[in-house]
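Here the complex is missing a single protein chain, while all its other protein chains stay put.
== chain A ==
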Amino acid sequence: MTSIILLSVLGIVNLFFGFLKSNKILLPAAMVILALVFGANLLDWNAASESYFNNMLTIDRYSVAFTGIVVLTTLLLIPFSEKYVRDGQENLAEYYSLLLFALVGAIMMVSYNNLLMLFVGIEILSVAMYVVAGSDKRNVRSNEAALKYFLMGSFATGILLFGIALVYGATGTFELAQINAGIVNPANASLQPMLYIGMLLMFIGISFKVSAAPFHYWTPDVYEGTPTFFTAFMSTVVKTAGFAAFFKLLLAAFFAAQGFWVPTIMAITVLTLLIGNVGAVAQSSIKRMLAYSSISHAGYLFIGLVAVNGKLSANAIFFYSLAYSIATVAAFAVLKLVSDQRQREDYASFNGLAKTNPLLAFVMTVAMLSLAGIPLTGGFFGKFFTFGAAIDRGYIWLVVFAVVMSMVSIYYYLRPIIAMYMQPADDETAEPIVVGGFQSAVLVLLALITVVLGVLPGLLSEVF
């Protein structure tokens, strides 16, 4: 709870920094705020779980762990907004505050105990995203992205809300545990169709937020149009919070109706994996490739959901989200640095990067290997744990399908590596990219975390 309070208060304080003449203070201030929140959040780890607002929010280890991921991700991402500071971006304080408020929404999504809180959390997060998606006002693509995201997102929220209402109608409560009790209550048997339709509509709403197929169609366009810095935030924080929320919903509220939703979620999983991976192969822009890859990673995370294996799944989803977020931040950070200077986002813009910027090339390689799930990186163990949870439940065919899909993914994750190390630089790309010292340090840290997760997964493989 301290983290929510801190973020809300400091977010407003941060807005006032915007009145200062200089932009220089904003970046350190935002980092200090996030570091504070991260520390305060960790302090809650050993505290007994506590409920707030009439049991609408529960802060327990589950919420602390996922809050940790989203705050850490933002903290590591923020140094790469340095170009906005340099360019004297006039709305910078607002952007940072929006991200801080978005985090409040994300934290509510991982600690809700009541469907209304889930809804409020999603809305807080989404509204901030609608704004930042269009933050590059003079760019047509950014405007398009914002409009598309806003319209689609509003529909999705409407559908989610309708679903919540139907679930309420069928069970008479918004609270997770009581919904579960309501499902098995024989008195509600006649309301079962309403419950199922409500669940289905809720799944649609959340699937939209985590960009799972077939509700993914907005993802590539919005990711491409949104400024890279905010795309990175979308594909890590929003996704992590969405999955943590989804998992909690399935485990705590709908556990009793497994027979209904497991096949549904499984169908979404298969479709998401297929569309994400096959779609990514066809892309010529790295940013669009990362957008599709983010769809495919939603699919791998879904496997953890399908398994609903209590602790095993929760641990797997936690580890996967962490490894995925760190690697994705690294990938987007490199992409942002490269595209800021070279003004392009295709594979060829990475040509010869290993010669001009060995560090950038190395970090990108680690990120790509991790996303592809190759050992020595956290991504490998992320896949390993989620697949393990599913195999434990006997879904071998699903895992085989996911393995085949990750073979496909190797094709597109290798392409940036090939461009960086094996293609000669052409005139346009021969100039080294300017990278600040602090940014380099953060990049090294990102690569280091990925490798540590891959070599000593035991540190974080069993947090719950």
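Basically, a residue touches a chain if its C-beta (ideal position, glycine included) is under 8 Å from a C-beta of that chain, and two chains touch if they have at least 3 such contacts; residues count from 1.
One rule holds in what follows: contacts and distances are computed from a predicted model.
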Omitted chain (choose from "ATP-NAD kinase family protein", "Phosphate-binding protein", "Sugar ABC transporter permease" or "NADH-quinone oxidoreductase subunit M") - UniProt protein name: "NADH-quinone oxidoreductase subunit M"
Candidates A:Leu360, A:Val399, A:Val435 or A:Ile449 - the one touching the absent chain: A:Val399
Where the unshown chain meets chain A, residue by residue: 354, 369, 374-376, 380-381, 384, 387-388, 391-392, 396, 399-400, 403, 406-407, 410-411, 414, 418, 421-423, 456-458, 461-462
